[in-house]
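Input: one structure, supplied below.
Heads up, one of the protein chains got dropped from this complex, but the rest are sitting where they should.
Order of writing sets the chain letters: A, B, C, D and E. Residues in each chain are counted from 1.
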Amino acid sequence: MDINRELKRHFIGRLVQDGRRIDGRGFDEMREISIEQNVIPDKAEGSAFVKLGNTEVLCGVKMDVGEPFPDTPEEGVMMTGAELVPIASPEFEAGRPGEDAIELARVVDRGIRESHMISLDKLVISPGERVWMVFIDLHILNHDGNLIDASTLAAVSALKSAWVPKFEDEKVIREKSSDLPISKIPLSFTYAKIDDAILLDPILDEEFAMDARLTVTTSGTHLHAMQKGETGAFKPEEVFNIVDTTFSKYKEVKKLIK
Amino acid sequence: MDINRELKRHFIGRLVQDGRRIDGRGFDEMREISIEQNVIPDKAEGSAFVKLGNTEVLCGVKMDVGEPFPDTPEEGVMMTGAELVPIASPEFEAGRPGEDAIELARVVDRGIRESHMISLDKLVISPGERVWMVFIDLHILNHDGNLIDASTLAAVSALKSAWVPKFEDEKVIREKSSDLPISKIPLSFTYAKIDDAILLDPILDEEFAMDARLTVTTSGTHLHAMQKGETGAFKPEEVFNIVDTTFSKYKEVKKLIK
Amino acid sequence: MDINRELKRHFIGRLVQDGRRIDGRGFDEMREISIEQNVIPDKAEGSAFVKLGNTEVLCGVKMDVGEPFPDTPEEGVMMTGAELVPIASPEFEAGRPGEDAIELARVVDRGIRESHMISLDKLVISPGERVWMVFIDLHILNHDGNLIDASTLAAVSALKSAWVPKFEDEKVIREKSSDLPISKIPLSFTYAKIDDAILLDPILDEEFAMDARLTVTTSGTHLHAMQKGETGAFKPEEVFNIVDTTFSKYKEVKKLIK
Amino acid sequence: MGGKSSTPLIVKGKRLDGRKPEELRPIKIEAGVLNRADGSCYVEWGKNKVIAAVYGPRELHPKHLQDNTQAVLRCRYNMAPFSVDDRKRPGPDRRSVEISKVIREALERVVFLNYFPTSAIDVFMEVLQADAGTRCAALTAASVALADAGVPMRDLVAGCAAGKVDGTVVLDLMQEEDNYGEGDLPLGYIPSKDEIVLLQMDGDFTKDEFKTALNYAIKGAKKIYALQKEALKRKYTTNKETAKWI
Amino acid sequence: MGGKSSTPLIVKGKRLDGRKPEELRPIKIEAGVLNRADGSCYVEWGKNKVIAAVYGPRELHPKHLQDNTQAVLRCRYNMAPFSVDDRKRPGPDRRSVEISKVIREALERVVFLNYFPTSAIDVFMEVLQADAGTRCAALTAASVALADAGVPMRDLVAGCAAGKVDGTVVLDLMQEEDNYGEGDLPLGYIPSKDEIVLLQMDGDFTKDEFKTALNYAIKGAKKIYALQKEALKRKYTTNKETAKWI
Partner (left out) sequence: MGGKSSTPLIVKGKRLDGRKPEELRPIKIEAGVLNRADGSCYVEWGKNKVIAAVYGPRELHPKHLQDNTQAVLRCRYNMAPFSVDDRKRPGPDRRSVEISKVIREALERVVFLNYFPTSAIDVFMEVLQADAGTRCAALTAASVALADAGVPMRDLVAGCAAGKVDGTVVLDLMQEEDNYGEGDLPLGYIPSKDEIVLLQMDGDFTKDEFKTALNYAIKGAKKIYALQKEALKRKYTTNKETAKWI
């Protein structure tokens, strides 16, 4: 048991009962968001650096050519990976990705995949044989809570900035041939439940104090992914309210995507 | 040192000196065997669930298409794997297969392979290029001793129930094209040596008490595999007697195979 | 802290201050070298067993056919691996290669690769498709210090004895087709710095006592690889002196290569 | 969700296997099926076959993994190599790591972990045959296996999924519907407390569709819950040591 | 070194990016860029982008790894998957294991490890974009990050490489020069003590070329050292908690 963490948890719980958050935000308020695209201009085909408060995520998109999956011969391939690199937090350790990194990558992946953000059907070079593979790699640089939303933002922004290289004589030539074909913009919104309160975009201290977590990913009118986390529970009405909030928050954040 | 196990070991040793076994069987007597085939009817091309007393093994056979080994271009491929899944025993742990699982899979494999039970030469689609691969996977569900014999029984029964899918346009279509071509029926018989006594089909408590173990696999008239285990020793006469017993036991058990 | 090792370190340090070494050698003197080639005559295409004092290294060269790297379609491939097999030292452990084994293999590899000892352009069977791959595997059998130099000697001697098999009908036939095309002879020379003294070819006890290590690989007139190791430091003049010594030592040792 | 199907999945209000949109597949739950485990449960759910075993509370090694305020719950969801169409390589993959995590978090809500500081409670789930909805079947089985092991619990967790197929919200997707459908929503639910402890979703739902789907899944979970209780009752009234299952 | 280039890398005494043989690429060093780390540093060096973070001194687990005479320095050099032309698979490879080792050995020369028995000091270096010379950039960043963390040190280590291109010795290779050049010589250097703590070389140098190259690298390292000090000064005089970097 970590005494410090217990005290913080207690303190945050009492604040929340008073309707307050440790950083003064409203329960439905996100932290300040800053997005910078093309931060890895010379090596990545797309990239973005996102700050969500003090949480910092760098996402790089690499394009490569490979074989399609046998069951989708006329579609490109997308893969999402996440590394909780140990520079980001004293809790992270070097080594193979643990269950937190895997869950993070998979939730971000589902939002992008299920919203059909990337038009995978336009990434076919030769059906059944050669397609473009889109590698989305998330590098967490500073962890101050809510990695999922910061990572979705970074991935979406990196994809928006990404381009397709040329492919000649069975070789990838890293010069721009076209923009990556993008349609919808999925965004995720993560809520922490602390006692009976629901807080959008928890900082790390709030994550230590939360009973349960719910992420909802939408492209504006439709829902594409959800993930409940931690050992607490939600009531159905709470989930419905969270969905409502998500749709209205989407409009705000969407404006920041270029 | 596990006191409980030591006491059991002592108790079983004394019983054996009196010519008795803990479950009342004769030294040459196997436990009750029940075999149910096609228990994974919708996904596995062959399957069987075997109970040998309280030892329970599930075997599934999957058929896939791949390249033959370079030195046997006109033969299909067989592979045997075993997972000591942790539901089967408090001693088993999740994780990569340890030496016990590897030995189990290899001894079962040798009996099937060396008896030429599967007519691998009939599993060629295009010589040197495309052959059927037979994956035999053993899933140990309840461990009460003598995993080798229960696993051989399960593998043999699953193979007997197995069928070859169709292969059209470089794709496997999971509809029956023919039965898996089977010739001989190998069966293994495992003996525990406790002091100077030789016990067929040891239960787990007898395995804790045994000095040495010997497995003999036969297809009725010929021997195909043997494996001595544990740190004790056998006299040559003991081995010859075990071989004799094996041939007579084979006739009994063979009747149960459908 | 290992008391024994501390005492040895202290003792060696005092000797060195008196201008002496534990085995009586001069600071610039190598241990006795013995080289036996073709010690794995029936399986390896090239091999050599090298004794450098009590340090014993066996190197085997295997030839195989594979695809070239995409950026060098008209060159064969060379790979160097090292196993610090646990028979060689009580400090070595079974398991995946650690950083010492990796560094050893990479330093030996660099010397051979950068000197262009092997004429990789002569190892092309079909440009961009089929080339010879030269696998150089170092097996350390007895560790008494200076593994790098003993390993380079073993690798170079094994390569000198190596031959290219036949390749017919997409199959390697292990009969000699020609000698492995060899040009230069790289040799490495490793120096230990103990206090202010620089000792060539340290034995293991001297390695325990050394502050820093420097390896220099030359083919006689040119330098091809260097590697500084351990936590101590070198002055630039010390490095220049080491380079001078290396060129003169090369002539002595080169004579031993057949 | 996978690709598009060329043929309709719902014809005249009936699904491929004849079910109505709000109908569950046939389900069989059997508690106490394994001899060695402290608790166990076999669930047959459509063509899914899942078995769960519980070991513990037992000592946790090595010591530095122990928590001196409560038991550590460890969950492993695993698919047998022969449980799917194309043989699965043994060992955990990213999908099974994620599923093991969300199941563990769901079960931690109901197990009184604080009764057993420094201990481990191990829940192992083996998917023997998979036909969509395995995580819900595994959670359902795990929950019964924990009760069968006598592990003190607040209540049982029932798993059930809803989905969307041919534009229609349906209960409990089977494999063809999962492959070619438009959405899946697996739920872990505690009926007595109206609590959602596992919730995932992927696909494409409008707000209304989502609401309908969640309500369907809740109704389904309540039926599963009744079957779980029956299975435990049956186990305690019959006196057999282990039930016949497969 | 890689293959031969078909076009010259030096024309009329100028390199592809317009530099003279003895000229460094533009370099930016920023200390204290990460919020969570005890110390951190971002280095932009030509097109290289490298970030280093330091955690510790902190307790080392498990206990049997502890050294009761001094702290254990652990270094990890890692490349982001998107930092190179062809995506790099995550996780350590043989190259990064070797680089982590030589960087650790260089830093051990300057850190007062004996002040912190039984502890660990962790140095993590992430290459975000790679353009030749990443190990020197990483060592340079690590050194500043250690100072930023307040870890007691004898001095800073500066990294800088020299090389050989079209038969000419040059300072600080960029990627095309590294790919098609004839030699590379990365150096870790402590200017105040004239000490070489990291030295590797590969390629083809005559004795004289080597001497020139080493002298070039030493001169380059001295310039880097000045930039390192400036960065630390800037960090301590401005009062921002974390600097803007990327």
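One rule holds for everything that comes next: contacts are C-beta pairs under 8 Å (C-beta built on N, C-alpha and C of every residue); 3 or more make two chains touch, one makes a residue touch a chain.
Remember, it's a predicted structure, so these values are computed and weren't measured experimentally.
Here one chain is not drawn; of B:8, B:25 or B:228, the residue touching it is B:228.
The omitted chain makes contact with just one of the residues E:12, E:64 or E:89: E:64. Annotation for chain B: contacts to the undisplayed chain at residues 1, 71-72, 99, 102-103, 105-106, 110, 113-115, 214, 221-236, 239-240, 243-244, 247.
On the side of chain C, the interface with the absent chain consists of residues 36, 39-40, 42-44, 47, 49, 54, 56, 58, 60-62, 64, 81, 83, 85-90, 94, 96-97, 135, 137, 139, 141-144, 172, 174, using the contact rule stated above.
In this section, only the chains that are shown with their structure count from here on.
Residue positions of chain D in touch with at least two other chains are not found.
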